[in-house]
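Only one protein chain is missing from this complex, and each of the others stays in its spot.
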Amino acid sequence: MLDESFYREQIIDLYENPLNHGELDPNDFSYEEDNPLCGDVIRIDVRLDDEQRVAEVAWSGDGCAISQASASLLTEEIKGMTLAEIKAFDKDKLLELIGVPLSMARVKCALLSLKVLKSGAYGIPDKGVMRDEG
Amino acid sequence: MLDESFYREQIIDLYENPLNHGELDPNDFSYEEDNPLCGDVIRIDVRLDDEQRVAEVAWSGDGCAISQASASLLTEEIKGMTLAEIKAFDKDKLLELIGVPLSMARVKCALLSLKVLKSGAYGIPDKGVMRDEG
Amino acid sequence: MLDTAKIRADFPILATEAYPGVPLIYLDNAASSQKPTAVIEAMDSYYRNHHANVHRGIHRLSEVATNQYEGAREKVARFINAPDSSQVIWLRNATEGFNLVAYTWGRANIQAGDEILLTEMEHHANLVPWQMLAEEKGAILRFIPFKEDSTLDLSDLPNLLTEKTKLFSFTAMSNVFGTVNPTKELVKAGHAVGAVVMVDAAQSVPHMPVDVQDLDCDFLAFSGHKMLGPTGIGVLYGKRELLESMPPFMAGGDMIRRVGLEKSTWNDLPWKFEAGTPSIVEAIGLGAAIDYLTELGMDNIHAYEQFITNYALEALSEVPGLTIYGPPAAQKGGVAAFTIKGVHPHDIAELVDKDGIAIRAGHHCAMPLHKKLGIAATARASFYVHTTTDEVDKLVESLNRVRRIFRL
Partner (left out) sequence: MLDTAKIRADFPILATEAYPGVPLIYLDNAASSQKPTAVIEAMDSYYRNHHANVHRGIHRLSEVATNQYEGAREKVARFINAPDSSQVIWLRNATEGFNLVAYTWGRANIQAGDEILLTEMEHHANLVPWQMLAEEKGAILRFIPFKEDSTLDLSDLPNLLTEKTKLFSFTAMSNVFGTVNPTKELVKAGHAVGAVVMVDAAQSVPHMPVDVQDLDCDFLAFSGHKMLGPTGIGVLYGKRELLESMPPFMAGGDMIRRVGLEKSTWNDLPWKFEAGTPSIVEAIGLGAAIDYLTELGMDNIHAYEQFITNYALEALSEVPGLTIYGPPAAQKGGVAAFTIKGVHPHDIAELVDKDGIAIRAGHHCAMPLHKKLGIAATARASFYVHTTTDEVDKLVESLNRVRRIFRL
């Protein structure tokens, strides 16, 4: 009774061929976090343009198909967004993009990339200071 | 359905008119202990004769009818006994003297006097030393 | 008013006999309460249909178990009006709550010469952990005395509760006197001198509405087994900033974020304080108990217990030689501690037990209170939602027989 359509083709496609995969150095902010449940790790690097909109974004890390597909979909979606828009990014929007029903434990996988992104976005001042010093 | 014969007349008699009640000072050994379950306290003081047999014994303390009756019955029983006999005194013997069926919690009450007596008997050297010093 | 006949039908044990032909009359609720069918069945059904370890599992059973378990935490949070369920830490029992705070907040914050203020009517659970902490740190314990009428003597409070007081911990309701302390005012007084204030709610949460935000207490602890829930579960509520600032208590699975061989980092609240496989079914059982209590209504429960306590105090006062300890019913929860001149409390408890009546005798884990009263023990009848006036009458009748046996 395995529902083979459960992992929509898209998830597997993105797992095989992720979007925006890699690292950006230098960047305007970068953040990494893991899901302690399973050890999945996502890092997201962002470069902003003069208007403080996302110009370039890349993600890297290890994880399950859901967290990886989520990172691809999220990073694709936020291109051109302002920091304010990122901070307001709704988690339901991301779950909708993923489009498959998820159990509670997997919702955490799915939202890891968004958590990382927002932490990075809120962390900009600190990061900025640190880069200035270094 | 209160079994009024439960507390045999003897128990109540001894509660009203305890045997060997009091304190002996000086004594050859004295020991006091409580039952932390309920705060019952028994102290037993013993004087030995030249053959190291119980010449005089007295008990004091606070407690329930069972622990008090037990102290009366025990102190009555050990008169003339040697230390070795006291150390070997069987708890079933005391329960038999008490003669009423006891629940587990009450067995502790019933045996408190015996525990105190034996602790005193085993403790003689220490006590002796302390008396010598003081 | 509560429909006790209906309520009694919910408690299987109340239909049992203490001895053949002698129905059980359970008046030992302050020590531990009985469980309604709804609580027993919630746990039974969990084991039969849903058990798995929580949090770490992806499979459906683990998900269901986690949902039920975390759902119970949310029920607790709503029940005591905690701002957030992450401020509800599962314990084994109320006792663990005082120890947790002593080991974590206490060891990090209490220094030599600091004062910890308690009262003379505390249960050992809210006394001995602070003695151990005070001994380790060289801190000083102080005590609010109680008066002749069994209420706290607050006349000297300004001298007892001062800027030296780093922690003030007291019971919302005495398990011996039944005294309901002015919790909210005492919390306020503690905060006025900058103390952290902890409330022992082991006897209040089961019997009356408790709102931690209204009380404004910093910590509050209680047990599941005294409020129709299972053994093996208790609750510590804490203010978020405090809980976040505290080091963890026990370490192991679930309370960590990352573990290296040499160093680890901690998980978020509440899990930071919950190491290893928790009391899963017990949390679920407590959730069911809270549903049951909520259905009855904590206000109704409190009102009913006022009624039955009042009734009991009057009935007991007719027994010759009987002394009741505690304030009048209006300031008192549903416990009646007493002595009878000429009969030791142990003998009282044993003899009324032969009539099927379960009451407790001893120091009720409040030795210092009894010491101050100059007695080693009291007998204690304690009531709950299923206690009837008929049961109280039977107790009085039995006590009169006890007196006769003792030739009084």
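Chains here go by letter, A, B and C, matching the order in which they are written, and residues are numbered from 1 within each.
Note that in this section a residue touches a chain if its C-beta (ideal position, glycine included) is under 8 Å from a C-beta of that chain, and two chains touch if they have at least 3 such contacts.
Because the structure is a prediction, the values reported are computed rather than measured.
Among the chains on display, the ones the left-out chain touches in the entire complex are A, B, C. Within the full complex, the residue among C:Leu127, C:Leu160 or C:Met173 touching the omitted chain is C:Leu127.
Although one chain is not drawn, the whole complex shows that of C:Leu141, C:Leu242 or C:Val396 it is C:Leu141 that touches it. The hidden chain makes contact, of the residues C:Val281, C:Leu313 or C:Val385, with C:Val281. Along chain B, the points of touch with the absent chain fall at residues 34, 36-37, 103-106. The set of chain C residues touching the chain not shown comprises 12-13, 16, 18-19, 24, 26, 28, 31-32, 34-35, 39-40, 43-44, 47-53, 56-62, 92-96, 98-99, 103, 120, 123-125, 127-129, 131-132, 141, 143, 223, 225, 230-234, 248-256, 258-264, 275-282, 346, 349-350, 353, 357-362, 364-365, 367-368, 371. Of the residues in chain A, those that touch the hidden partner chain are 1-4, 6-7, 12, 15-16, 37-41, 62-67, 103, 106, 109.
Everything below uses one rule, namely that only the chains that are shown with their structure count from here on.
For this pair, chain A with chain B, the centres built from the Cα atoms lie 77 Å apart. For the pair chain A and chain C, the distance between mean C-alpha positions equals 46 Å.
Chain B and chain C have centres, each the mean of its CA atoms, that are 37 Å apart.
Among all residues of chain C, none touch two or more other chains. Residues of chain A in contact with two or more other chains: none.
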